[in-house]
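Missing here: one protein chain of the complex. Every other protein chain is in place.
Order as written gives the chain letters A and B; numbering starts at 1 within each chain.
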Amino acid sequence: MALIDTINPLLTTGWAKGDAGWSLKDYEARGGYKQLRRVLESKMSQDDLIAEVKKSVLRGRGGAGFPTGLKWSFMPKAAPVKYVVCNTDEGEPGTFKDRDLMRFDPHSVIEGMIIAGYAVGAKAGYNYIHGEIFETYERFEEALDQARAAGYLGDNILGSGFSFDLFAHHGWGAYICGEETGLLESIEGKKGQPRFKPPFPANFGLYGKPTTINNTETFAAIPFILGMGGEAYLNLGKPNNGGTKLFSVSGHVNRPGNFEVPMGTPFSKLLEMAGGMRGGRKLKAVIPGGSSAPVLPGDVIMDCTMDYDSIAKAGSMLGSGAVIVMDETVCMVKALERLSYFYYEESCGQCTPCREGSGWLYRVVHRIEHGEGRPEDLDLLNRVTDNMMGKTICALADAAAFPVRSFIKHFQSEFEYHIENKKCLVDPEVQRMGSGFFKAGAA
Amino acid sequence: MVEIEIDGKTLQVEDGSTVIEAAHKLGTYIPHFCYHKKLSIAANCRMCLVQVEKAPKPMPACATIVTNGMKVFTHSDLAVKAQKAVMEFLLINHPLDCPICDQGGECQLQDLAVGYGESASKYEEEKRVVPDKDLGPLVSTDMTRCINCTRCIRFTAEIAGFMELGQSYRGERAEVMPFIGKTVDTELSGNIIDLCPVGALTSKPFRFAARTWELSRRKSVSPHDALGSNLIVQTKHDKVLRVLPLENDEINECWLSDKERFSYQGLSSSDRLTKPMVKQGGEWKEVDWNVALDYAAHALRDVAKTHGGAAIGGLLSPHSTVEELYLAQKLLRGLGSENVDFRLRQSDFSADGKRAGIPSLGMKIADISGLDRVLVVGSFLRKDHPLIAQRLRQSAKKGAQVSILHSANDDLLINLTARAIAAPSQLPALLAQVVKAVCALKGASADAALSALAVSAEAQAIAQSLASGSNTGVLLGNFAQQHPQAATLQALAGQLAKALGGKFGFLGEAANSVGGYAAKAVPGAGGLNAAAMIKDPRQAYVVLGAEPELDCADGAQALAALQKSAVTVVLTPFKSQAMLDYAAVLLPVAPFAETSGTFVNTEGRVQSFYAAAKSLGDARPAWKVLRVLGNLLALNGFEFNSSEDVRSEALGSQTEFVSGLDNGLSLGALNLSASAAGIERVTDVPIHFADALVRRAPALQRAADSAAPTARMNAAMLSRLGLAAGDLVKVGAGGTANASLVAQLDAGLPDGVVRVAAAHAATVALGPMSAVLSVEKA
Partner (left out) sequence: MNTPNTMLSPELSPESLKKIDREVAKYPADQKQSAVMAALVIAQDEKGWLPKETIAAVATYLGMAPMAAYEVASFYNMYDLHPVGKYKITVCTNLPCALSGGVHAADYVKQKLGIDFNETTPDGMVTLKEGECMGACGDAPVMLVNNKRMCSFMLPEQIDKLLAECK
């Protein structure tokens, strides 16, 4: 299932035909590669190109929301060998937009990357694709072959004198490779253990060469930004939050899926587009930006608009735009237990606080969930997260800590109930039916 | 230079320095585990977190580069809180079994936990247990204690040159291990014991032998190769229980080879000779010292009287101290013999009398690291000089170009620029080609003897590399020194260095390869050298510290000569069956660690040391034994009160470096002709067989480097001889002698050679190290 609904289709214009509309000729028919052609034929200067992207206030769609144009401008001009790298390692629980982008419109990513290569002076690029979506990787390889055959990739693209080639590299099951330097290590054929920064990839990236790394959606937006102009793109959203954004809505809604809406769209509108709450049940909580983002109670998020600033003000992060919706059938302790297990399982193992702390968190939450919690456990969890945050090479330790802290903060009484009564606040049978796996009344 | 402030103290440091380096300059200690100054930065333990002004988070001091005006606080609340947090995480899964841990008392985790740990951990979940690994006979594991600092891994990959250890799995299940079923086989493996900050990797031979606070410590010097690594010898109740590196950046840095670290085990070998012994009527008897000394003195005096002093030969181990060598030559000369030599594995002595001075490295050891172009000639470098190989490995990583010219192509784990591999007889011509090509590139005129030579592509590649540098060095290895045309190789290396405006010298084979010359333990006018006094058997021999059948260039001939002699007096720490066969008197002398003395290392550095332990049994320091012998023989000048007295006489005022080092040689016309018909022998002296002590160190003898000798050939040779790897072959020399060996494929060997190790009982019968052999299926 692809796009469920959209208010302002841009990135998703090509998704209409689903699996039947991804190929080069479909993309060209939609005006694809026109921007690349324009950039090359007009010999647009690198500075002008980057300025246009800056104007759009496109912020990185991978989670951190760093302004893309600014990031590109960090690339040293003189370096002889540079790379652009696309981050399609989408492993953040709740996020599934990049897979669909790659399935339904891979050429928009390719065009975006070629233009980025031109802007930063790179002659080669790699797209790192999440291991679990191997079929998407294979399609992307096909799309690359098409682009190469049509002269969009390779030496002397469209006779412009600009050469750029692009390759696909697939992962094989490690969330940490979504972290940009873990990803680079992984392309280099090593474990995906993140690197200490600085130096940042713009100075010391792939194979030690200056590298620009962006999320799939970030690259896909580039042709559209050039098509409409940076300012028009910015104006689609709100100040400091340019353009449209893909939101992956999962969990207790009637129509889970991807939605493209302008930045600043009210959460309530997004929920409505997703068909509202499953079975009409009450909204309990939402994780607005992928599992690493702090959870927000239902009433708090109902007052938010979907953009970086509004969600940050509410105490969470827009992250990758993965909206995990939970209704009243959810036991928050069990939900947190699963998330904590994830970070424990996915810690790369190099930094002491993360390697040791993620397991500690999981075990304590697991204990509480299984009726062996102790009154002092909540303080302990807060102290352990405190000791993890900001003390590691990458942000995975923080990502493990945020859910724990926010779940306890907003649902403390539910945790206390669990510790005291050694069972869930929410009746297990109610929890069981919440998933919709069982037909009502079935065993 | 940038100026920074640490805890209120300002200092200037180099651009690009890290905070921890800057702190160390100030003498400020920042707790750390993964950081090690010789390894790449991992920044994974997070113990070194400090506060940096304006940084929102604590920063790892080991990885944070200083910037001008940076203010660092290592003891602020933020820093200490972060450090305590990390310490708690390190301890939650640690077994805290200090009372039964070998590292107890010298454990960085234990030390820091006292300062940074809370008294009771809040961790009440089940602790992780990690299965132990078999890393071989030298390193013992307790992997549950591992804190995943990855120092050991980085050591194997970066210093030893091959990633033998890694961290498998991830997260909490991350585990340090070798590849499944493999052990750690590098010749430098013991260093991971020192590097491991906890008790995960400990010394297998030392295991549970003592607690650190029970040990006495003495500085010493390694008795093996001529690097002269600095040691700390640790003893308990006068028994050496452990040897550790004493850091000296000029020499061994903070490393030791396994040979240097574990050979001490040989000190307590059951072969130790603990009582003087004399052979009477074909029967060996243990006797008192005075009886044995009398016997020896009489016997030697009798031979000198009857046959003249020249009937006596002195074969002295180059692993002996300066004092021992000096007194031994003095004794022999006192008896009227000029037949004295310590160069037992040398076969070409044509340079004698033509040298400008004592042959040595020709530069400082530390200078090797500064060379930008290096040619190693005739060396099994990794095994013969593990720490020199390590230096060149690091240089090559930093851009130096290292090339080799040799008769084998063992993996040096160095990123080599060029290599030329040829049969031993071809080496002089090959080196001459390099000289010729370099002269051409440099526009210098080459030796007339080279005019007819055609320069091969390999030689040209080496020349090109050398000629492109500004600080070149040519290093002659053991194989070059043992080569039958060693003098020619030396002369050519000299020409090469001259054309390049660079340096050249010898990688000394043994602890006193330079000291032996300084101690005058070489033949004087009319005297016989080591090879000659074997070839032309003497009536009597004095053997000091050597096992000639294993330590001489032609062991078989040495054995035959000794067996024929009327009197052989052996001063030795060990007895062997061979000695019992050929000797008349065995005098137990103290090996390294039980005597004071001096080694002059390959750069000419004089290093003296005291005994670390009392001599075993009735063994006595050899200098004392030689002094008494001198007295008994009523020779002049044997009144010494201490080994320092002997050193003063031997070396005079040369207390730091010996003088007279000069690799110059006036050989006359060069002879580059190669004459070898048949299968040439390529001979290595395996690292753990090179001297009497290491041969008797049990753990080392179980290491991968101690495998029994084989007959190694390249694929073409094997097929030409109708052999397959694994076949038993009969290797013969000179018609009669032969050895049964297993054929082994060694793709790096040139055609026309068979590689057979020396210094091993299995190959003694084959005679000279350089020879033509026959090989056939057994």
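The working rule: a residue touches a chain if its C-beta (ideal position, glycine included) is under 8 Å from a C-beta of that chain, and two chains touch if they have at least 3 such contacts.
Since the model is a prediction, treat every value here as computed from it, not as a measurement.
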| item | value |
| --- | --- |
| Visible chains that the absent chain touches, using the contact criterion stated earlier | A, B |
| Touch criterion as defined above, residue of A:S248, A:T352 or A:T385 at the omitted chain | A:S248 |
| Per the touch definition above, residue among A:D5, A:E52, A:D98 or A:E414 touching the missing chain | A:D98 |
| Which residue of B:P178, B:P197, B:G362 or B:G732 touches the chain not shown here | B:P178 |
| Residue among A:E135, A:D299 or A:D427 touching the omitted chain | A:E135 |
| Where the missing chain touches chain A, by residue | 1, 90-96, 98-99, 126, 130-135, 167-175, 186-192, 207, 248-252, 256-258, 291, 322, 324-326, 330, 335, 338-339, 342, 345-346, 348, 432, 434-438 |
| For chain B, residues in touch with the removed chain | 157, 162-170, 178-182 |
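Quick note on the criterion: only the chains that are shown with their structure count from here on.
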| item | value |
| --- | --- |
| Interfacial residue positions of chain B with respect to chain A in the complex | 41-47, 49, 56-58, 60, 63, 65, 82, 85-86, 88-90, 92-93, 122-123, 125-126, 147-148, 150, 167, 169-174 |
| Chain B-facing residues of chain A, complex | 174, 176, 191, 196, 198, 344-353, 355-360, 363-364, 367, 380, 383, 386-388, 390-393 |
